[in-house]
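Some chains have been omitted; the remaining ones sit where they do in the full complex.
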């Protein structure tokens, strides 16, 4: 395994048998594994098979093996309640990678005042990055990046209808942002945002240990 | 002429001769006319031909004939400095229709704090609608509609590059807004937003005079 | 709650349990709530739980709590019979917000003569806005806006096939309209059109009470 990239499995489209086989192989070889995008019906079965697995139903993730002590903090904000599944995928991936997530959900732009308190908290806690999950018009990451000076990672979600274009409006909105300090990952890719944030944390720690 | 719709001419693609002929016809028949999207080189020529014409270079508009006393107020906000041309087109149309525009430019989401003062002013002045002009990620109308309770009319602009998609990202962003109380017009259509706002003003005045 | 924006819940993707919990919370705190986009199977269950709830099956809406006396009128036109679900969502939202809807359904452009009588009626009744719901080629709002001088709010619907592009052709058609006095909301967003119309009504009433 290359340093910094997680032992992760993309669960979508895999049968229960395939998942069990892959998990066992990873655990044997690496001691641990993270599985994402697991179907609801598979989650319960995996719980039974892997007794002490960590299951997150909203995130649809499974972690088998030890969870490391956190060595850094990353904030995870979500704009609406429907974006929480993706935000939770990010959080579970962070936890798996040894990062403590600070969660602030449902702080979208329709009520901008709810945003200031969380951002103050982020700064006090010394987060190394802020992951902002937002669907529909995807405005939240722009607003956040206009207010802070740590890297902001935007995660567009496929939440919305009509002109939301299954996440493309949020994606393009974030990329076209008039705020700088914002980079993005694929639609609904909470996992990818967390891996990227973890690499920032590693670089920050490297600095620290100098 | 049907009540409430302006005597307006779309100047794009018309030659100077055509414009002069149309303006003269309108002035003769209706006493006044508004011309939009006039080429820079035509503006000066029209100034010479129609001595007391009102010319706005940034808006690229020409008004020939009397300007009525304002009977209502409408706010016009712009997100960035590049959006001002479209905002000014809206303002000139409002003035032509007897509405006083309250202008607040360059108040975009990258510095959200600059927004609160203008909105307070809008409420104090009793505007009947707020026109919000924004390009790039087009987030400003969503933020404004989340803070006020008068109708907000979003005007996406073609400002930006790459994923701004010549205004479509701003347009879709506004239509997908998680804030309610927001309706939109075509990209760069400052004129249309102003006509729509003027119809709200007319309805409000009708109420008033009851 | 900010004045003018309804206590509304977007029902799509929420389980029955989630809906019940949210409705109870709203009723407790605000005394009333509107739920939109409720699945057919949930509608009946909610009827049982909330005895005197107002349920509209075509609109897929639920209102729990008091319905205010109407303080204004808004017309709601639909082009085809398939657009009625969206039109009804607009009507229920209007009723919830204290506005009386005047309904004129199936008056599309394939038989333009059916349109004139309803519009005459609208003017007589003093509506403050006209909501026009249309799918397929979405031509009706343009035709209506060419005939009246109150604000017209276009609601494109996802009705149609092939080049209808799930509502985008109707949407773009309305935005490109050669008639002025027309603004639009997202595809199938009857709710948003009604909230926007209610803000016009509030502004008109404010005028009235001066």
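By letter and in written order, the chains are A, B and C; residue numbering begins at 1 in each of them.
In this text, a contact is a pair of C-beta atoms (placed from the backbone, for glycine too) under 8 Å apart; a residue touches a chain by one contact, two chains touch by 3 or more.
The structure displayed is predicted, hence computed values, not measured ones.
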Inset, instruction - With 3 chains shown in place, count up the copies in the whole assembly for me. - result: 8
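Note that only the chains that are shown with their structure count from here on.
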Inset, instruction - Select the chain whose centre, defined as the mean of its C-alpha atoms, is least distant from the mean of all protein C-alpha atoms. - result: C
Inset, instruction - Quote the value, from 0 to 180 degrees and to the nearest 5, of the angle by which the CA atoms of chain A must be rotated to coincide with those of chain C. - result: 90
Legend entry - Same or different residue numbers at the chain A/chain B copy interface, by half rule: same
Inset, instruction - Could you tell me the distance, in whole angstrom, between the mean C-alpha positions of chain B and chain C? - result: 26
Legend entry - Whole-Å gap separating chain A and chain C, where each centre is the average of the chain's CA atoms: 37
Inset, instruction - Could you give the separation in Å between the centres of chain A and chain B, each centre being the mean of its C-alpha atoms? - result: 41
Legend entry - In chain A, residues with contacts to at least two other chains: 162-164
Inset, instruction - Report the residues of chain B in contact with chain C in the complex, numbered from low to high. - result: 2-6, 8, 126, 128-129, 147, 149-151, 153, 171, 175-176, 180-187, 191-193, 195-196, 199-200, 202-208, 210
Legend entry - Interfacial residue positions of chain B with respect to chain A in the complex: 79-80, 108-112, 136-139, 142-143, 145-147, 160, 162-165, 169-179
Legend entry - Contact footprint of chain A on chain C as seen in their complex: 12-13, 156, 158, 167, 171, 186-189
